[in-house]
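Showing chain A:
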Amino acid sequence: MKILTGNDLGSGHVVWWDGEGWSRHVSDAVDVGDAAEAILAAEEAARRVNASYAISATKAEDGTVRPDHIKDRIRALGPTVRPDLALQPSDPQSGNWVI
Partner candidate 1 sequence: MYQYDQYDQAMVDARVEEFRDQVARRMAGEITEDQFKPLRLKNGLYLQLHAYMLRVAIPYGTLNGRQMRMLGDIADKYDRGYGHFTTRQNIQYNWIKLEDAPQILADLATVEMHAIQTSGNCIRNISSDHFAGAAADEVVDPRPYAELLRQWSSFHPEFDYLPRKFKIAVIASDTDRAAMRLHDIGIQIVKNDAGEIGARFYVGGGMGRTPMIAPVIREFVPVLQMVSYAEACLRVYNRYGRRDNKYKARIKILVHEIGADEYRRQVEEEFAHILTLGLEPPAEELARIQGFFGNPGLVDGLAEGYDRSDPDFAVWVDQNTTPHKQPGYKAVVISLKPAGGIPGDATADQIRLMADLAEAYSLDELRVTHTQNIVLPHVKQSDLYALWQKLDEAGLAAANLDLIGDIIACPGLDYCSLANARSIPLAQKISARFAEPERQRDLGELKLKISGCINACGHHHAGNIGILGVDRKGTENYQLLLGGSEAADTSLAQIVGPGFSEDGIVDAIETVTEVYRAQRTEGERFLDTYRRIGMAPFKEAIYG
Partner candidate 2 sequence: MVDHCLRYRDDEPVGDPAVTVDAFAEHGNATAVRIEPGDDARMLLPQLGRIALIEINFPAYGDGRGYSAARILREHGYTGELRAVGDVLIDQLSHMRRCGFDAFAPDKPITQEAADKALATWPEVYQKTVDGRSPIWALRHGR
């Protein structure tokens, strides 16, 4: 699937396009098909996102979305060396998901 990501302009948070707006959780990301450029152009112009780009990702059985590139997996999770700062810090296994 093709998904969209970027950073919130003001807070800098990593965000993912969920079909209507920008979510902080990668698993909310939706497949945008061919619409990537149009959405990004409109969202950047409206300053609802900054430094945005499209990536490919895979949706698992359980609904989690896994970006194909490690860099975006680390963006989704947080620094692997600080699991305490991850979006869902409770999961000690989360680091393995990145690799």
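How were these picked? Simply put, all candidates are chains of the complex that A comes from, given by their letters.
Everything that follows uses one rule, which is that contacts are C-beta pairs under 8 Å (C-beta built on N, C-alpha and C of every residue); 3 or more make two chains touch, one makes a residue touch a chain; residues count from 1.
Every value quoted in this text rests on a predicted model; they were computed, and no experiment measured them.
Candidates 1 or 2 all belong to this complex, yet only 1 touches chain A. Residues 7, 9-14, 44, 47, 50-51, 68-71, 74-75, 78-82, 85 of chain A are the ones that touch candidate 1 when the two sit in their complex.
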